[in-house]
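Here the complex is missing a single protein chain, while all its other protein chains stay put.
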Amino acid sequence: MSKEKETPKYESYLDYQGKYKGIWGWVFSTDHKRIALLYLYAITAFFFVGAIIGLMMRIELSAPGETIVKAQTYNGLFTVHGVIMIFMVVIPGLSAVFGNFLLPLQIGAKDVAFPKLNRFTWWILMVGSVMAILTQFLRQGPPDTGWTFYAPYSTTTGTSVILATSAAFVLGFASILTGLNFIVTIHRMRAPGMKFFNMPLFPWAIYAASWIQLLATPIVGITLVMLIFERVFGIGFFDPQLGGDPILFQHLFWIYSHPAVYIMILPAMGVITEIIPTFCQQKIYGYRAIAISSLAIAGVGFLVWGHHMYTSGMSDQARWFFSLLTFIVAVPSAIKVFNWILTMYKGSIDLKPPFLYALFFIFLFIIGGTTGLILGSVATNVQVHDTAFVVAHFHYIIFGGMGFAFFAGIHFWFPKMYGRMYNFKRANWGAVLLFIGFNLLYFPQFIIGFQGMPRRYYDYLPEFQWAQVISTFGGFLLFIALIIMVVNLVLGAKRGEIATANPWKGSTLEWMVPSPPPLENFDEEPVVKKNPYEYD
Amino acid sequence: MSEHTPHITPYRTLGIILLILLTLTFVTIEITSIHLGAFTVTAALLIAGIKGFIVLTYFMHLKHESLLLKILVAMVFVLFAIIVLITFIDYAFR
Amino acid sequence: MSNHEVHEHVHRDDEAQKLGMWLFIFTELLLFGGLFLVYSIFRAQYPANFHESSLELSVTLGTINTVILLVSSMSVALSLSAVQKGNYKLAKIMLLLTVALAFAFMVNKYFEWGAKFHHGLYPGSELMQLLDRGHHLYFSLYFFMTGLHALHIIIGVILLLISYVKIQKSKVVADNYMHLENAALYWHLVDLIWIFLFPLMYLIS
Partner (left out) sequence: MFSNASNFVQGVDTAFAIIVGISLFFLIGLTALMIYFVIRYSRKRHPKTEYVKDNPWLEATWIGVPLIIVLYMFYIGWEGFLPMRQVPEGAMKVKAIGKMWVYEFEYEGNKVSDTLVLPIDKPVRIDLYSPDVLHGFSVPAFRIKEDMVPVKDNYTWFKPGELGEFDLFCTVYCGLSHSSMHSIVKIVPELEFNKWLAALPVRKKEVGGQGKKILDKNGCFACHSVDGTKLVGPTFKGSYGSKIKVKTNGAVREVIFDEKYLEKSIYEPDADISGEYPQGLMKSYKKVISKEDLVVINDYLKGLK
């Protein structure tokens, strides 16, 4: 890009010197952009920790019997891996990082509705995360219940379940406040002239996800508190030995945790919906359908939690009812996939790294989603429930879906965030390696899952070993690819070329401000007259 | 930046509302003390619902809020009702 | 901190504040909603036990507390109206009345719980372990739900006291009263929840 470009004349949010110096200028900042970067760094660190634990599990599983850790340690590993990845990485992930950075920019606002609350939320997240990580070092040993905390095992095991559930509770609080902040922001702070239906689609996705965060999280919150009280005071809500009902725990847990998976995927879909039209320079196909399908996913997503419990001993009526609703919630996702692909039709496609990631996302999401259909159908669920098949399903859809969308988004908005550009060639190599490693890692799990290899197994029958070895190999490939990606991005942020305001010729408002954006985003309040996604 | 001038609920209205709420409270107690079988629960919950509605409408002045907020409040209650209903699909048919 | 703060004052958005409070109230409703769900399921399973256990509670104490909460709910509402009309004196009296009522509620609760504790009925007690499933669940829920409700009373009182100070310092005035309005909304929520707790715990038999 242009070398003659001088250092910008304005004061960008990155250079801004406030009352506090150095790192405190970040930690105490109420600027949504700075907070977004704080989230990015924190979540990257958590992701790293979780991923290393994932790799340790892979090494352990590469041979039957004891390989590197003891059974008790392994049980702690997958619990902590799940807790970190779910509550500390993917649930805050996209919405807190890109939502914070872009939501105000895309709707033409100076900041979110409650900037101080926003800062406070990040602190809460840190407190919760510290608690979660502390569980590792307590005398009782890491929690060993799985991230689902199923009673009555969780009410009786000697490990530090109380701290782990408290951590999840605190993290949930952060999630609620983020959602609250975004909903108010979207309702109250859109630029003049911007109606709901000419908002870009990423805010739409954030909006839908925020409602889930707001309405579903309290239920898991109270459930976890009940669990803690059960352990401390011997109140018997869930432990049958005390008169409780373990299946009720599962209901309450999944009333939150199923909608929670849409907290993860909706913003990811939003990111993809921004990237595809930009690189095709084509109007997004079926704007309204995509916007409304986000709400539909959020709405119906509330009612399908029982598909995690088909074999728990629910009534038969509940089984078919949940199965039916599960299938219905798949349709809005399908609509989005079709619309994305049709947007490419007759466009002018520029295959840059973000778009490459987006393509990989679509492919992996279809695999993850359609295997979700296999799980949703009662007969086949009975076969694959609680097996490696489920593990493969959700890694495909969370890592392949939300993870790849995250990488796509980082590569897409990187120039906006840092005002610099990364190396495309390295980025492409990283993406391709990541894709190969990913498939090697998780695809074999589908096969052995169908053959009956249960999940959360420290030890397994020798006939499953071939697949586990391939998986472990894939895990290392993935690791290398991620290192390439991260190094490339870090180098880019440090000494990449200076990026222009609108390197990809995007049409939404964030591209109308300089890169990196000035402290208060817009010098004058933008007035919106046209729809997003009009390229010319 | 308020869209509309805020509505001030008169003191008198608040007093009347309180009286209605107190009356309803005593009605519930009366109804539940006579034996009506399964109907007791329905009656008590119905009255509680009415009381809740009054509190929301007048004390929390939803009456004078935007349509959006009214819809949102209704949505929350409906969502909760649906969740309870669905959970009972399991428990009722066990 | 940054010059953001300056802007916040320029762009005061009462509607946003209120919407934010309502959204928070939604989360509280669903928090208790989870408990009501648990209650209804266990009640459906052990109707007889729940009935017998609820006889252990004193309807009189419960009724008094209901009346207290309803009156206090009106008094906050009065306080808000008074602030809107510029009658700060009345507003402050009404706030203090509300807080006093909240205090009375807690004292009442203290005696109620105290009596139960005295009989050896408290979470984790020997007696509780001996009860059969339905009774045990009823009392667990009773302590848990009323306890959580009491916690909300305490939070509400703190919010109201902050409002009081703000009126005192003229930070809450006739054309800027969002803090009081939100505190009042929270207080009504506490009342709203009790309206459902009362019949479910004390009356339905």
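Just so it is clear, A, B and C label the chains in written order, and each chain counts residues from 1 on its own.
To be clear about the criterion, contacts are C-beta pairs under 8 Å (C-beta built on N, C-alpha and C of every residue); 3 or more make two chains touch, one makes a residue touch a chain.
The structure presented is a predicted model; accordingly, all values stated were derived computationally and were not measured.
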{"item": "Which displayed chains the unshown chain touches", "value": "A"}
{"item": "Hidden-chain contact residue, picked from the options A:S323, A:Q445, A:N488 or A:S515", "value": "A:S323"}
{"item": "Contacting the left-out chain in the complete assembly, out of A:N75, A:S95 or A:N439", "value": "A:N75"}
{"item": "Given A:I247, A:I275 or A:A499, the one touching the chain that is not displayed", "value": "A:I247"}
{"item": "Residue among A:G93, A:G128 or A:P152 touching the omitted chain", "value": "A:P152"}
{"item": "Contact with the hidden chain (one of A:V27, A:L295, A:M344 or A:V528)", "value": "A:M344"}
{"item": "Touch list for subunit A against the chain that is not drawn", "value": "70-72, 75, 140-141, 144-146, 150, 152-153, 156-159, 234, 239-242, 245-247, 280-283, 285-287, 289, 311-313, 316, 319-320, 323-324, 327-328, 330-331, 334-335, 337-339, 341-342, 344-351, 359, 362-363, 366-367, 370-371, 373-374, 376-383, 385-387, 450-452, 454-461, 535"}
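As a working rule, only the chains that are shown with their structure count from here on.
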{"item": "Centre-of-Cα separation between subunit C and subunit A, whole angstrom", "value": "35"}
{"item": "Intercentroid distance (Cα basis), subunit C paired with subunit B, Å", "value": "15"}
{"item": "Residues of subunit A engaged with two or more neighbouring chains", "value": "187, 215, 255"}
{"item": "Of all residues in subunit B, the ones touching two or more other chains", "value": "76, 83, 87, 91-92"}
{"item": "Residues of subunit A defined as touching subunit B within the complex", "value": "187, 215, 247, 251, 255, 302-303, 306, 314-318, 321"}
{"item": "Residues of subunit B defined as touching subunit A within the complex", "value": "68, 76, 79, 82-83, 86-87, 89-94"}
{"item": "Of all residues in subunit C, those that touch subunit B in their complex", "value": "11-15, 19, 22, 26, 29-30, 33, 36-37, 40-41, 44-45, 59, 63, 66-67, 70-71, 73-74, 77-78, 80-82, 84-85, 185, 188, 191-192, 195-196, 198-200, 203-205"}
